[in-house]
Structures are given as C-alpha cells and as structure tokens.
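A single protein chain has been omitted; all remaining protein chains appear in their positions.
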Amino acid sequence: MIPASFEYKKATSVQEAISMLGSEDKILAGGHSLIPAMKLRLNMPTGLVDISKIESLKEIRDNEKSISIGAGVSHATIANNPEISKHMPMISEAASMIGDIQVRNVGTIGGSIAHADPSADWPGVLLASDATVVIANAEGSREVDIDQFFTGFFETALQDNEIITHVRIPKTAANANSCYVKFVQPASRFAIVGCAAAVEKVNGSVKSIRVAFNGVGDNAYRATGIENALKDQKLSAENIGSAASHATDGIDVMDDHFASENYRSHLASVFAKRALSRL
Amino acid sequence: MSYIGKSVKRIEDKRLVTGKGKYTDDIKIPGLTHAYILRSPYASANILGIDTSAAKSAEGVISVFVGTDIEGIRGVPTGWQVNFKNGDTMKEPAHPLLVTDAVRHVGDAVALVIAETKEQARDAADLIDVDYEVLEAAVDPAEAIKDGAPLVHEDAPNNICFDWELGNPVSEVDAALAKAHHITSLDFINQRLVPNAIEPRSAIGHYEEHNDHYTLYTSTQNPHLTRLLLCAFVLGIPEHKVRVVSFDVGGGFGSKIFHYTEEALVIWASRKINRPIKWTAERSESFLTDAHGRDHVTSAKMGFDKAGKMVALKVDTIANLGAYLSTFAPAVPTWLHGTLLQGLYTTPKIHIDLKAVFTHTNAVDAYRGAGRPEATYLLERLVDLAALEMNMDPAELRRINFIPAFNGVTEPGYQTQVALQYDSGNYHGVLDRALEKVGYKDFRKAQQESLAKGKLLGIGFSTYIEACGIAPSAVVGALGARAGLFESAQVRVQPTGKVSVYTGSHSHGQGHETTFVQVVADKLGIPMEDVDLVHGDSDAVAFGMGTYGSRSLAVGGSAIVKSVEKILEKGAKIAAHKLEASVDDLDYANGKWTVKGTDKSIAFGDVSLTAYVPHDYPQGLEPGLDFASFYDPTNFTYPFGAHIAIVEIDKETGKVTLQRFVAVDDVGNVINPMIVEGQIHGGVAQGIGQAMLEGAVYDESGQLINGSYMDYAMPRADDFPSFEVERTVTPCPHNPLGVKGAGEAGTIGSTPAVVNAVIDALWKAGFKVKDIKMPLTPERVWTAMNN
Partner (left out) sequence: MSNQITIKVNGKSYTREVEGRTLLASFLREDLSLTGTHIGCDTSGCGACTVLLDGKAVKSCTILAVQADGATVKTIEGMAENGNLHPLQASFKEKHGLQCGFCTPGMIMVASDFLASNPKPNEQEIRESLEGNFCRCTGYHNIVLAIKDAADTMSA
C-alpha cells in the first residue's frame, strides 16, 4: 500500500520532462498502471517525472485527414469525443470499455501504450487503426508506425529518455467502419481476448482490412491471416467464419489461470467473428 | 406505538452516509505508533536466522520484534475441540503470534516492526533479512493425507487434525444403498473462498502504564470473546484490565469472528514500548491471513427407491483447515455441516465420515453460512442431478421427499438422523411459492423453444434448511465448544424514561441499532427516538458472545426481551403503588399503565422518574429501573427456503448469464422486512459469487496465485440481475420473538441453485455432465460442452 520513497518532479513541458528524467526514474502520466505497481513495491523508481500537468499533451486535434490524440488525454475524454466517435468508432468503443469510471477519468492513452500490458485495450485497437505514435526525445521527435511499436511482453519501441507526445489516427474509410469487442477477465476486467477490426468495403467487397488482438499473445498483434483471407471477399458469415480460424496463426498464445491456450485461441476466433459480423 | 414488522429506516445510516462512521483505522490516539508485519513469502520453510539490525536502526523505528522475543506465549487458541472417532483428542498445534522455527503458510507472521509512521515501518521491514530453508509444501488436502506427504506439524501424522463421523451406522447406510433402485453419486469440491469484507482488519493496542490498563480497538464481530481469549488464553492479562472496543466494522461475514494474532501482538507490544500501536491490514495481507471459508473435497451417494423416495445418503469429506486452527475451525465441517445432511428430506439412513486436514495454507474457518452452505450444496446438487438421471421433475422429486409441515408447538419438532431436532417448518410452502413466482411451467416451455433456436437456458433449484443461533450452551459444550453460546443484554431506563440498551451482539452491517431499538420501543410502547443501542465496547456492555451464525436477534434479541419484561414487571409494581391499585388490575399499553376499566393511568416516564426519585415508593422495592439478562436458548433455530436460478449459457464462449434469481425464504417472524431483505440480497450475492466467480487458488508450492482484486473475481453490480425475494412466515416456537435468523440464509441457499441451473441447461442440450467445478468459469462450461 505504501510505495517506496522517491523524488517527485513536476514537468511543465515535454522537453523539461525529458531533461528531468534520470536513469532509474519513471514517467507519471495517469499513474493507473504505475502507482498500483509501486504500492505493491513491484516497481520502485527513484524518481517520478509528472507529465500530467503538461497542457500540450492533453489536446485532441482534428487534422484534415487524421485525428491526433495527446498522450495525456484520458480514456473518458476520448470516449466522449464526437469526432473520434464519428471517424473511428472503435476508438470510442474501446475507451469506454477500459477499467471503470474512475480509471477512465484519470488513465491516459499514452500511459497505457507505453506500459504495453498485453491485455490492455489500446494496443490492439491502435494496431487496427493504423495509428502512428509520435515520440519526443532530446533531439526533437520521431514517429513510429504502430506496427513497429509493440515489440514484446510489456516491451515497446520507446527508448529511455523518450516520451510519447501523441497518437495520430488516420480518418480512413476503414476506421469509419470499425469496432472493438472484448471478453473480460472477471477480476481485473482486462481483456482475455480483445479484437479490433476496421474494414473498408467497396461494392460489398473488402477493399482494406485491419484486424488486431490484445490479450492473446505476449503483445498485441495484427491477425494478417484473417486480413488476407478476407481481402477482396464479401463479409459473408461463411467467409468470416473461415477467416476467423486464422486468428492466432503464428502466435504464441498465452496460457494462464484465467484461460488456457486452447480456450483463448478459440475465443480469439469467436471474437474475430463477432467483430467482423458487425462491420 | 407499533414498530415490530415495519421497514423502519436505519438509525445508523446518518453517520455512515456522511462519512462519520468510526472504523478502527479511523481512530487516532496521541503518541500513536504504526506497525507493519513482515510475512513469509513461502508456504513451508525453516527459519535459519533473522537479522533485524538494519531495520532496528532505520529512521523512525521504535522496535522490531521476532518470535523469540515473545517467550512463554503459546499463541492463539481454538475455541472448539473435536475428538477423533477413537476418542483421542484432536491435534492442536500452537499458533504463535510470530513464528520462531518455521513458517507454515504464505503470510505467516515473521516479524513485527513498529515505527513513528506507517511509511517508516513499511520501509524498515524491507531491511529485515530472513534466512529461509524452503521446504516442500502440502497444499491439496486430498494429497496431504497420503503417506509421505510433507507434514505441516510434526505431531500430526498424515496431516490429520481429527477424523469424525455422524449419523446411522455405516453398515445400515450401506445396506440401504445396496437395495436402492437408483443411486446418484457425485465427487466434487466445495472450493476455498476469501471472505473479503471491504474493510481490512485493523487493531490498535493501547497500554496505559498509569493505571495498568489496556485498550484494544479492533475490527471484530466479537469483542468480549476476543477479550476472553486474549486475556485468559494468550497473554495472561487480568480481564478487568482490558477493554475491547469495536465501533463500526466494515463487514465481517465470519472472518472477523476470530481472535487473530495481530490483536494480541499490538496489545503485547504496546506494553513493551509503552505507546499505542496501530496495525491495519493491506488488502494483500487480508487475502493471505483473514481466515478463508469452505474448502471441502467430497464424495457422496444418495439412494432412491422406485418411486423416487430417498433411502440413504452416504458422505465422505476431507475438510481443509489450513496450517493452524482458527477459533471455530473444528466446528465448521463437523457440527455445522454433518448435522445438516438431513436437509428438508425424510431420508431414513444418513452417514458422514470426515477427515479434517492441515495444509500449508491460510487457516479456514467460518465464512457466511459456515458448514451449512457445504451441506446444502452437497444435498441440492445430488437432488437435481438425481432428477435428471431418473428423468423426474426436480421440484416433484423434492416434494415427495419433504418432511411434512410442523409448527413445533402443537406438532412436535422433527428429529433428524444427524443429531438435530428441527423447530418448525413448512417446506412445501416455500417451494410452491417460488415455483409460482418463477412461472415454472411457462419456463419449461420457453426452455424448449429457445433450445430450438440454439439458446441454452437452464433452471436450477435449491431447497435448504440451516441451523442458526447455535445453542444451548450445555449442548454445544458437549459438542466441544469451549465457551457458552448464550447472549447478554441490559436495558437501562434513565430517570427521564429514556432507554439505553446494551447488547452483547455486535452490529457490522446488520442494523441492530435499528431493529433492536424497534423491539424495545415496541414492547415499551415508547417512541424509537427515546431508545438507543450500545454495543461493541466491553466496558459498556457487561458480556457478550458476539454476532455470527445468524444469532443476534434470536439469541441477543431474546435477552433484550427478557430485560424488557423485567422492566415492565418492576415498573408495574411502581405504577400499582402510585395508582393505589393492585398489579393484577393494571394494563400496560402505549407507554402507560392503566387501571382496568378506569381512566386512571401513569406514564412510563413517570414510573421511571419514581424509580430514581423513590420518595413515594413501594416498600421493600429497590430503587432504579435497570435489568441485565442472559438468554440461553433451548434449541437452534431452523430457517429454510427455496431458491431458483435461471441462466443462459453462451454456447460459443461458455459464459453463463444469470437471468433471474428467485428466493423465497422463511426466517420466522420479521422485525424489519427492509433489513431482512437486505440480508437476503447480500447473502444471495455471496452464494452466487461462489458459484460463478470466486475461489482461492494455491499453486503446488503454496502460493496464493489470486491474492488481489486483479485476480480474485469479486462479484460486481453488473454480474447480477435484480433479485426477486419473498418470504413465508413460520415462527420459531422457542424464542419470545419467534424469529429464526436471516444473515446466512441467502448464501446457504443460492450456490447450488445456480450450478444446478447450468447443469440443467447443459443436459437439456444433450451435454450430460454431472459436475462442473466451481466457480463456473466460461472456460469450464465451454470445456463441458466441447469434450
């Protein structure tokens, strides 16, 4: 219940935050993954750099062809944003399913993807949305394609001394026709399986498609087997059913107290079907 | 003025909804220090050495104690003794306040750190170096009794604490089974549960040298018994030197009945450092150290004749007690479980054989229902399964086996094959009402129709009986209780006619401050505003046995009624004197004594004043109006009910959705229907929690792998439908209020109804599975359909 002692450092800008960040420090955004871990002393940083007061990280910007969501934007703010809901419904849907009211009020999208819990909702949804992660560092900033961002179990492309500033999501036809479904672990209500899908259809056929999972493997991933099976096809029940069987192709499926490997694989197919049937 | 039977809003709520409750951790005392307990990370290990030097010199640290510092203190005792079948005394190993040579479960207390702040105490604990020699652990109770299994205690061979049996001779039961037309058998586990009162346990020890007096503030259901055990059995402190206070307590469900080591530790250490000490559990400590519930491994057989009449029941159970004997532990699988195996049925031959077993896990003791949910689960699963196997209607199968209605007054109580005599019952009544409420016939039709559409609907039944208000003392003494099970009360009328009621029962959510006041105000015919209840303070209340086993109103309430009767009897003498009439000529109603057939009367308040200003007073009568009573019941009380669950199963995922839950309970007379319904709701939720979500899981090494709210599935609001509850009333014939007890009924009845509903849905869809292990996780249900 009581974290180990640390130095609290409040940053007023991203560059200041980067300059403050010591080698054993952690970045504090919403803190809803970090603080619980610190209370159990599973994580004992020597300092916390608080970026939650940096206003520039809290903006949602509607660009012409994309929407940028600041890393410090809370899940609740995302869930309630009408533009996001209109152009990329799976983003709103996922945001409204994270945690509970209190968690959504504080937890941030940047914090969540930096933490990269394999069962968290954002990684799968952002993969399906073809997002770009924008990262600041001492040299300036760089962009990472979401497909290259999640690199392993709680691992990302983020380097030490880097801070996510925002996530950019394109206003594509696919994202406008997207959804997120999940099967929850009954205690934490994190995903045992989360499936996000975005499909652009032309004349009833699939022109572009992205399907991604979280909760299933060591990190969120795109189910290219499903995508390939449905490309240029009609989204018939039969096509969806046979495509969904590729949900875990090539994936080392997790096996834990809450779901065996076999059951989780089965659920991945079921939830792929359920997601795609809605689009 | 009539209050009994009315849904009076609760008096205690005003402080609780405004944040003014006073829970133990809320208490601050000048000079308060803070304790942190370093606990074992291993289930079984020898302690080769403990180095506390760095911790002792850490900032703010006042003292660090280890087991060897507490010489001569054996530890906390158990309150029940159950002997082996052959008469040998049960194995009763010491439960030390801090371990010395070895740890026996994850969470066993190794060192006590006391510092100026809780942060400093916590930090210093990280500096203690314990040299453990890690050993193999005995975790699974069925494995623990096998030869060669690791031993929890050297002096308990095969880890057996005791073996025990009850009922008809086993040869008679076997003979009846041999002749049975059909036998339904079931091997199953009643899984271990974590009580999870939302307030973590907390204790403050405060020794005051100037008057050599101790105060223990603690989150207990049982302040007086805690004092008795603490003083007489653990620390050897004179009882009159100790006050135990338990103001508001944030839920108990059994887990706060017991006297815990931490209570003794803070008292002992407070004297050592001559300052008050507060310890409050972190939730992860609660998971590891609040006594758990259930944890039975059972094999059962029920025999039926051709017509479906039960002919015999044979049960073999292994009960896991954990590493140490908690306060009530030996009584739970025996006298609170084996004695309930008659259920509502006329089964003529019943036998249970039980082994109580030590394992390298946290202690198991009474958790809401305590033994009775296990008995009900066993019976009701067998009955529903038998109906499926024999292709009979489960409601009809129950009906033909029910004990016929009896009121216990003009008709005798029902003598069971397993020691108890039921007080009164109308078992057909609750089932009929529940069937009507659920719309049983329509449901069966809807079930068939939905099956045709690929939807799996199921209905499950549970008709239960329980025994609560355990008593009388002489009987429980013969069964091994080391304490009496009466209750005490004092009703003190103040000179102005205002009334203070002191009860030995303890309210931690049950609403005694309202219901007990309703009873007193009703009986005295005065406004409720004129009556207050005092509880949870051993200096204010003469004695008490606390609240558990749904006993408060039946036993504690009866003690109050006895005192009220004494008040009225003495008051009548004073009134008769003042009215110049004879006592026999007086009526008492609406707060005044009236001379029959006249308008001459005297009010309760005037009589009260006279009692304390006895200028014009009956000769030979003592002044004052203040009576204490002890009530020792003549029997348990036996609430009963019928619970019905309707579930839908998602065939693709195995996820079970509880669509409806109907509970018709009979808890005897009811003082406050609103509060009784609340008790049923909460109980039902806990029972459904066991069926669908909850279960403590230890791995092979003895680690509790789901010891947090991230991993242990607590029921949430959206896991439940709105509950449909109703009551029938069959008064208890042997206590003055005719009440039976409502605290545990919901939990006892509900669990098997849900599991039976899932099994029903599966059978109707062609999946003839006999059992799915609780909790019925989606994966387990899915596996049952895809084997």
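For clarity, chains are labelled A and B in written order, and residue numbers in each chain start from 1.
Going forward, a contact is a pair of C-beta atoms (placed from the backbone, for glycine too) under 8 Å apart; a residue touches a chain by one contact, two chains touch by 3 or more.
Just so we're clear, the structure is a prediction, and the values are computed from it rather than from any experiment.
Of the listed residues B:G107, B:P223, B:G308 or B:G511, the one in contact with the hidden chain in the full complex is B:G511. Listed residues B:E143, B:E208, B:E282 or B:D432: the one in touch with the omitted chain is B:E282. Chain B meets the missing chain through residues 9-10, 12-23, 25-26, 28, 119, 195-200, 248-253, 282-284, 508-511, 674-675, 677-678, 681-686, 708-710, 714-718, 720, 722-723, 746.
Residue positions on chain A in contact with the hidden chain: 1-8, 10, 28, 31-32, 35-36, 38-40, 48, 50, 52, 76, 99-103, 105-106, 187-189, in rising order.
One rule holds for everything that comes next: only the chains that are shown with their structure count from here on.
Chain A makes touch with chain B in their complex at residues 1-2, 4-5, 40-41, 183, 186-188, 257-260, 263, 266-267, 270.
Residues 118-119, 122-123, 126, 282-284, 652-653, 655, 693, 697, 705-706, 709-714, 777-779, 782-783 of chain B touch chain A in their complex.
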